[in-house]
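Yeah, one chain of the complex is gone here, protein chain that is, but the others are all in their spots.
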Amino acid sequence: MTNPDFRPISGVDLPRFAGIATFMRLPHIALDDERLSKVDIGLIGVPWDGGTTNRPGPRHAPRQLRDLSSMVRHENGATRIRPYDLANCADLGDVGPNPADVEDSMKRITAFYDRVKAAGIMPLTAGGDHLSSLPILRSLGRDRPLGMIHFDSHTDLFHSYFGGFKYTHGTPFRRAVEEELLDPKRVCMIGIRGPAYDFEDRDFADAVGIRVIPIEEFHARGVEDVMVEAREIAGSGETYVSYDIDFIDPAFAPGTGTPEIGGPNSFQALQVVRALRGLNIVGADMVEVSPPFDTSGATAFLGITVMFELLCVMAEIIGKRRGTN
Amino acid sequence: MTNPDFRPISGVDLPRFAGIATFMRLPHIALDDERLSKVDIGLIGVPWDGGTTNRPGPRHAPRQLRDLSSMVRHENGATRIRPYDLANCADLGDVGPNPADVEDSMKRITAFYDRVKAAGIMPLTAGGDHLSSLPILRSLGRDRPLGMIHFDSHTDLFHSYFGGFKYTHGTPFRRAVEEELLDPKRVCMIGIRGPAYDFEDRDFADAVGIRVIPIEEFHARGVEDVMVEAREIAGSGETYVSYDIDFIDPAFAPGTGTPEIGGPNSFQALQVVRALRGLNIVGADMVEVSPPFDTSGATAFLGITVMFELLCVMAEIIGKRRGTN
Amino acid sequence: MTNPDFRPISGVDLPRFAGIATFMRLPHIALDDERLSKVDIGLIGVPWDGGTTNRPGPRHAPRQLRDLSSMVRHENGATRIRPYDLANCADLGDVGPNPADVEDSMKRITAFYDRVKAAGIMPLTAGGDHLSSLPILRSLGRDRPLGMIHFDSHTDLFHSYFGGFKYTHGTPFRRAVEEELLDPKRVCMIGIRGPAYDFEDRDFADAVGIRVIPIEEFHARGVEDVMVEAREIAGSGETYVSYDIDFIDPAFAPGTGTPEIGGPNSFQALQVVRALRGLNIVGADMVEVSPPFDTSGATAFLGITVMFELLCVMAEIIGKRRGTN
Amino acid sequence: MTNPDFRPISGVDLPRFAGIATFMRLPHIALDDERLSKVDIGLIGVPWDGGTTNRPGPRHAPRQLRDLSSMVRHENGATRIRPYDLANCADLGDVGPNPADVEDSMKRITAFYDRVKAAGIMPLTAGGDHLSSLPILRSLGRDRPLGMIHFDSHTDLFHSYFGGFKYTHGTPFRRAVEEELLDPKRVCMIGIRGPAYDFEDRDFADAVGIRVIPIEEFHARGVEDVMVEAREIAGSGETYVSYDIDFIDPAFAPGTGTPEIGGPNSFQALQVVRALRGLNIVGADMVEVSPPFDTSGATAFLGITVMFELLCVMAEIIGKRRGTN
Amino acid sequence: MTNPDFRPISGVDLPRFAGIATFMRLPHIALDDERLSKVDIGLIGVPWDGGTTNRPGPRHAPRQLRDLSSMVRHENGATRIRPYDLANCADLGDVGPNPADVEDSMKRITAFYDRVKAAGIMPLTAGGDHLSSLPILRSLGRDRPLGMIHFDSHTDLFHSYFGGFKYTHGTPFRRAVEEELLDPKRVCMIGIRGPAYDFEDRDFADAVGIRVIPIEEFHARGVEDVMVEAREIAGSGETYVSYDIDFIDPAFAPGTGTPEIGGPNSFQALQVVRALRGLNIVGADMVEVSPPFDTSGATAFLGITVMFELLCVMAEIIGKRRGTN
Partner (left out) sequence: MTNPDFRPISGVDLPRFAGIATFMRLPHIALDDERLSKVDIGLIGVPWDGGTTNRPGPRHAPRQLRDLSSMVRHENGATRIRPYDLANCADLGDVGPNPADVEDSMKRITAFYDRVKAAGIMPLTAGGDHLSSLPILRSLGRDRPLGMIHFDSHTDLFHSYFGGFKYTHGTPFRRAVEEELLDPKRVCMIGIRGPAYDFEDRDFADAVGIRVIPIEEFHARGVEDVMVEAREIAGSGETYVSYDIDFIDPAFAPGTGTPEIGGPNSFQALQVVRALRGLNIVGADMVEVSPPFDTSGATAFLGITVMFELLCVMAEIIGKRRGTN
């Protein structure tokens, strides 16, 4: 049984529009809080868009995701998973980036996740732009390369931008492969689409063995078939899940910096996460939600709902370890 | 042939952006108007959100639905039904709620519908939040329980809120079953989804025999198959249709208080109504449109288009009775 | 010197867009926190609009005010007051209302403020609609009637609504006078304007001796002259400050339920607060901010800036008591 | 005493968000209604922007003005005029323009106002773009030229556009002078400002004796002084009042097609109307509200509040005639 | 190989948010520019909504489409076509309409396209409302009737409006057939849906042999099957492509004047264009984008992405002629 200290406030006790907004209405446990050691899954904000090359905004995402998370209740209607019965969950607060220095920001993020990892906590991250994933992987994948299931409209495997700059939201996984944080043979990228200047990213993917499933193939084969393959690629090894909100079609997720037309609908957006059950997940992120381009909060609501699905899958792993599932 | 007094103003005579906004540009016939007895189908507004537990707004829906209804023309392009040739239709105005008193408001609504029923008029309601359906059913279902086709993401079958309060937009159909306004064996709920605090609502449904078709089943089976079953459940008895706009995915219907991710698209939203042809419908409602969360009017436009489809199905019933179809 | 535990996080340490949103980035101290006894000024949210007769929304205000409060820094540029050097400040969280029961909600609010008062904390409230002020005054004014400076476009002195209902956002100060929570001779209402059904509220004001300064007089005399009179009316006795955001012209504060044209501008909105220095203030509120009618946050930003000015005036009182000013 | 049939619905009886939206919640009296002869003041919509040269939209204004008019109550807080006690008021509906033909539209408008004039009704118009004023004046000023007080940022005295086209929203008063519908010596234009291609309009004003008070002079002299002069210019003869919403600064009235920076604030916007008391007004209009550029409704709310002030001034004239004032 | 002068600026050289907005960041070549003769495909704006009968706005579309076109890169991710390697492309600027005169505007448009045709340039147009297509066809189809693939929710085959007016956005293709600019036997209309006053448009289609594929058939058969038929209808003759943004469901394309519920999703919106490969296209347009009803730019982004797909198909034709494909 989980600790009653690590459960969300119920909307029956305090209406959902009330109260200080934490992720899922969970308690806020700072890294220096003595209760940290009891946390199984930590929700963490990375309010940073230092890697954004076009339209900025994801630095504002963690706060809006926290706000909208009050709309999400406790038991999953589709899978009937009750994550807070399976795992002690908490909001670990935000990593403080340095808006003026990309490299310093990445160091701060990696250091934060090292402390989280040291406490034995599985992190579920609310980015931030997609460059956020790199410093996280530098912590989680430092000891051995991870597999990865990556939902996105872009591969984020480009080499560099603006005449050689190597750290943008278009490059994190190129770096992560180069730094041996990811095992490319165990990486599957799903939903890739849209025009590009060129496709050297896909040439790189082919060269190192990353499987890219473009959106045309996704729509033709359907969620179930695609996810069977994805699970096979990731295998039983430790796996990271990176979910860029622009994976989903912009009618469903307008609030993002580089949308691409023709993506999955919102039901498919949830189905792909449910299909991750059984994988050996060690961490996950939801990135590229951009509130300035979505003042209604519709994108953040979709984003936090996907995060709840990720949380359910992750809590099930904890529950199985404990034998409480 | 229908009475020329009960037809909408044509956009060819008066441009659609012009004129005082009534439902479908129909004449406004107040309950004390002598022409009331000639009306077959009455469109009624219930500007009330006294049952809303989270984000208020549906009190503003009837007005926005009237405004957007100017966009809807006279003949159904899919079914070729011309409702105004089949039935005398009118805007009966709004029921005046008491914003400060839930029980008084429900009494006012029931009293209004009693007069409508006494005049032999079939009501098509623009709510209001979903609690609106309860006082309507107290009129329409008083003499014998009705069947119901219910499109929604929530069952609205919960027992109570906030420590025992029994009248919210999450409880109307629990009350309606308890009060024997609905025959649970003839009730089918379609599109149910999303996280919940618990699922005692579904336990209740199972206990009394309400058929709940969750969204996962809906997507897997498709509209046609699901609606065959729904029609069988309702059977040939008198049936009410309750349509919560949050049945539809929030990308199509953002303007609502408690959206749930992963719903049907807008084409399916129309198809399910067309599949109601042939049922013995005695009334219908469209609820939970919330203009403050949808200033563009997109949700109201979708809502009023669904109402036009409902109107077509209802007018066909009138037409068949008259032999004018 | 104030306790370092009760200071806001600086934007130099953690960028202002980062972190869980509390009022002014202050620590969250729940009522059962042992540090409560050290708090001098408590910022409290009352997310409630149970008294709203027209367009609901203020239930969402505390959360948006917290979010925008990150934009406000530590030292007042006009008065050079540094409130966090003068008083221990904290975010005491939200009072949980009962959305389904006005009277129960008022009891909960009064009980919360009784605990705050018992801890010797001066409350600065973020409403809620204006009915929020009544249960607060039932705590603060229980022992003896208070004076009040009231900034608003409405007197909120009406008798009742909808056929006798006595508790709406148009009646709180009628009730407060009747219940002897306010001393009408020491009450001054500033900025009153707009059409009404009738003016029985002003007849009541005249009868009991409340001074009403309509907006025409405000604009003709100017801030300084009006505020001299207001201070004289309140005198040296204990005084409450109630600030309805609709005091300010709707071009500056669009996000409110019952705006009235022709109000003060934003500079005057701040000046009137600065003119409260020296009064014996025992509590203050900012009410009627309505986020659904102001998705950009402009109104909340103005509201929280006014709250910061109120906080400066209140902290100065604490500072003088301590001799640290 | 006025006829009880011609009074607005009170928000105490029916909440202000409820009911079919007519101007000021007044009864809708069509031109063929037998009650027409009892109407003193008729509120009329002209949903037409056939004269717009840049950003269209005013065709949608009457509907949005009707919607927001529910926010306006019955007694003027500043002047204490109760218009519905002084005059029988009604919503006469909209004139139906021909969106495809400017000249035909103008003929329809003039014909409508001829019927209104024949019924002895004083018209208060909700446009439409400013060209709307011309066909109205063709009815009201046909028998003898009228004086005019004109609030605007533009003179609308230009000769022609796009190579000779004489009927746009920049030309109505040039035509009205040419057609001897206006007596230029009795015309005063207030608030004129902004860049232009050239100022041949002002040369024309000078040539025919129209008094133009630019905004710089308005701000320097103040409302009171300017309005004394304006009243003198109009004198005791029959006078029309034309109020373009772009007279007001765009921060207060963003929803308009050709805003100009630096206008009056909202309090001045009301003051100038109150200063019209005592003039011999025969009709008035509020034009150029453009809902597509103001989805929040703030501009329409300001516009309808100005219309209420105009209505008060007009009702006072009726009241004086009847000796009921 | 194409001329380096006719290529877009790369976002690697100049960030995509920077620079004067031309279509696709291509060079602006005015009709009197000596480089005109080298252009293969010209992107042209027709900022005109003189044919709009309900909600105006498309006059603003070319500018917003240019702005959003910066988001679109150079190589098609699905078809791998690189249009700028195959054809010299340029932004030819806007045709200047006469907002006050429909017929004069049409003459100006036809004259502009005559010059484009004389220069041997294939035009890709950003309208404008759908009446824009008529004056374009008067140029392109003058010598012999064209075939047409028409994506839309309306046939635009109506006879006349408002008592006989023959030139609106509901009539262009009726006129084009009457004027023998189109060969009705080679015209296929796809996606038609929604209520109408009557269906004389479809009677006309049947009479002259135009193939209308309603949306119900489209959804039932799927994109591939429908497009096989469409290509057969158009055959190998010269064919125009007209793409009304309201073909797509309003959740994906809200910014349009007369949306209809139940359309294709965004992926299908692209698929239908890719299925045009191999046709003998002589020109194409994207019409009815209406920025005032879509301030976020989502509709324009979808519209310009569809235009990029059209450009790819057209460039492939040029490339094949040159043998460079």
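When the chains are written out, they are named A, B, C, D and E in that same order, and each has its own residue count from 1.
Operating definition for what follows: a contact is a pair of C-beta atoms (placed from the backbone, for glycine too) under 8 Å apart; a residue touches a chain by one contact, two chains touch by 3 or more.
Everything quoted here is computed from the prediction, not taken from an experiment.
*Asks:* Among the chains you can see, which ones touch the chain that has been omitted?
*Replies:* Hidden chain contacts in the full assembly come out as A, C, D, E.
*Asks:* Among C:73, C:142 or C:221, which residue is in contact with the omitted chain in the full complex?
*Replies:* C:73
*Asks:* With the missing chain put back, one of E:19, E:120, E:209 or E:222 would touch it. Which one?
*Replies:* Touching the chain that is not displayed is residue E:19.
*Asks:* With the missing chain put back, one of E:67, E:85, E:104 or E:178 would touch it. Which one?
*Replies:* With E:67, E:85, E:104 or E:178 as choices, the missing chain is touched by E:67.
*Asks:* List every residue of chain D that touches the chain not included in the displayed model.
*Replies:* Listed in rising order, the touching residues are 53-55, 161-163, 192-199, 214-216, 219, 249-251, 254, 258-259, 261-263, 265, 293.
*Asks:* Just the residue numbers, please: which parts of chain C touch the chain that's not shown?
*Replies:* Missing-chain contacts on chain C: residues 10-12, 15-17, 71-78, 80, 251-252, 265-267, 269-270, 296, 298, 301-302, 305, 308.
*Asks:* Residues of chain A in contact with the chain that isn't shown?
*Replies:* Given the touch definition above, chain A has residues 49, 52-53, 55-57, 59-60, 98-102, 161-163, 165, 167-168, 292-293 touching the missing chain.
To be clear about the criterion, only the chains that are shown with their structure count from here on.
*Asks:* Count of steps on the shortest touching-chain route from chain C to chain E?
*Replies:* So the least number of steps between the two chains is 2.
*Asks:* Could you tell me which chains make contact with chain C and chain D both?
*Replies:* B
*Asks:* Could you tell me which pair, B-C or B-E, is linked by more C-beta pairs in contact?
*Replies:* By the number of C-beta pairs in contact, the winner is B-E.
*Asks:* Which chain C residues touch at least two other chains?
*Replies:* Only 53, 55, 59-60, 99, 161-163, 293 qualify.
*Asks:* Strictly by the criterion at the top, what is the full list of touching chain pairs?
*Replies:* A-B, A-C, A-E, B-C, B-D, B-E, C-D, D-E
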